[in-house]
Each structure stands twice: as C-alpha cells, then as structure tokens.
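Reading through the structure tokens given below for one structure.
Apart from one protein chain that is not included, each protein chain of the complex appears where it belongs.
Now for chain A:
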Amino acid sequence: MVEKAKIGTMWLGGCSGCHLSIADFHESLLDVMELADFEFSPVLMDTKYDEVPELDVLIVEGGIRNEENRELAEELREKANFVISYGTCAAYGGIPGLGNLHTVEELEKEAYINSPSTPNEEGIIPNEDVPALESRVRPLNEAIDVDLVVPGCPPRSDVVAEAVIALLKGETVELPTTNLCDVCPREKPPEGLAMDVIKRQFEIGKPEDDLCLIPQGLICMGPATISLCGAECPSIAIQCRGCYGPTSKVMDQGAKMISAIASDYGIEEDKTIDPEQVADQLDDIVGTFYTYTLPAALIPAKMQKGGK
C-alpha cells in the first residue's frame, strides 16, 4: 500500500468557521481520506503543540492577531512541506482586521472594561497567561511563507476538496483570474452599469429578478471580487460583500471598488451631477469596501496621531 500523505490543520486568528467547511467535505472526504490522513488538528482532535508530526500539507485558518499566533505559525511552518493559507482571515486578515482601525489599548479597553457583559469593577486588563495582541492584524503571509492561498469566508467545501485532492495527486492548483460578474447569472444592462442612488438591502426590499444589483442601488462588491464562489449571494438577491477578496491582478480590493462605484454613479448625467453626492451617501467607507481585506490593503491600519 502507498504511504498516505499527512495533512495538518491549524487555527490562528479566526473563528473556526473554515474548519467547519473542511468538516463539510461530505462525500469528497472519502476521496481525500484515500490519499491522506489528518494527523494534526487542534480543532478536531486532541493534539499537543510540542508533539507536532512532520506534515506534508498544512492548512492554516486565521490571520496573525497576537504573539501566540505568530509563534505557532512559525513553529508549524518548519514542520510542514506545503502550507495553504486557508480562508479570508489567513489570506487578507478578514473581519478581525477591522480592529486595525483602533489601537491595541482601545481594543483592550472595549473588550475588558467597556463591554457591558464583562463585570470588571477594578478595571483590570489581563496581561498574564493571555498572549499579547500585536499592533495590528496581519495576513498569514506577512509572518511565514505560504505556498497556496485559498480565500473565502469560509471557502466553499467543494472548491477546497478539489484543491486538496489535486495537490495530493501532485497537480498544480490555479485560482481564477476573473471577477464575480463574469460568473454571475444576473443580467447587466446592455447600455452599461449606471446607478443613481445608493441604498441598503432593507431599503429596497426584494430586488428585481435577473437584473444586476448595482443599477438597483446596492453596493455589490462583485466587480472587485474573485469568481471562486460562483456568485452564490447575487444569485439569491443578496449583494456581494467581497468575502473572497480580490483577484490576483488587484492590489487593493476596497480602492478598486471605490473606483468602480464612483464611476458608475450618475454616469448618465456625468456633467451635471454634484460630484459630492456619491460621497454623501456613503457613511462608512472602510466598513463598506474593506470589510474583509483591510489588513492586506495598501493602507493596512489607521494611522495614529491624526496623520502627523
């Protein structure tokens, strides 16, 4: 019998949701198990950090939020032949990355003192036995070398199963380079995208069937998002929030989308529309456009001291 490959999985600054998508491999789990065994997985089995076996493939979920994350990432990198940065947190920082808008002191105060569900009359901020937070959230590839990035929040099980099986068979895995609109079933207006108002989902109720969401006033991140998910959300009338991150051709997903929305907005009355109008309708620029990718953006964290 051929020796099976050893797979390890690890969680860092994430929510373990990506592990659920591994657990949800369903029938393709049988195909994976034929080629490999799970040898190390703190989420799914009892493991010791000082007894990590040599691994062929390591799947890492979550970004680098605290010192422990970094230490474990470095330690496991030495044990593993091939590291997959798995899920949006590992790839781009993910939702925890919005913490980069605040300093570590602000975050700790909010979590341990201001939070109404945390009785802490003496106002103690724990600093023993708790790993210290790093100055900001970073994607995994800023701490260790990564061999493959599979984004998603969480990545679709079938996509990942396919990637893992291909890898185990020694094939190369390639991510698509097209954006979501390329695979989206909704119809784009033939005269081009144009929007004249920006609304939130609850304000428009049920969007029109089969018509692209952007002309209907929703900020759909599809134009700046990789087509890996197969446009699941837009096909059921929910706007894309960009959870799979940008394609490899784009440096900064949020900035790319800002560019797209600003151009589409009022394009039919280009010369008469008040240029301030589109900015006025968007209150939370970072929260809208950088929900998942702030730590990997060109400006990855809020500059302190008011930019001075």
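By our rule, a contact is a pair of C-beta atoms (placed from the backbone, for glycine too) under 8 Å apart; a residue touches a chain by one contact, two chains touch by 3 or more; residues count from 1.
Assume contacts and distances are computed from a predicted model.
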Omitted chain (choose from "A-type ATP synthase subunit B", "F420-non-reducing hydrogenase iron-sulfur subunit D", "SAM-dependent methyltransferase" or "ABC-2 type transport system ATP-binding protein") - UniProt protein name: "F420-non-reducing hydrogenase iron-sulfur subunit D"
Those residues of chain A which, in the complete complex, touch the missing chain: 101, 135-136, 250-252, 254-256, 258-259, 261-263, 265-267, 270-271, 273, 275-279, 282, 285-286, 289, 297-308
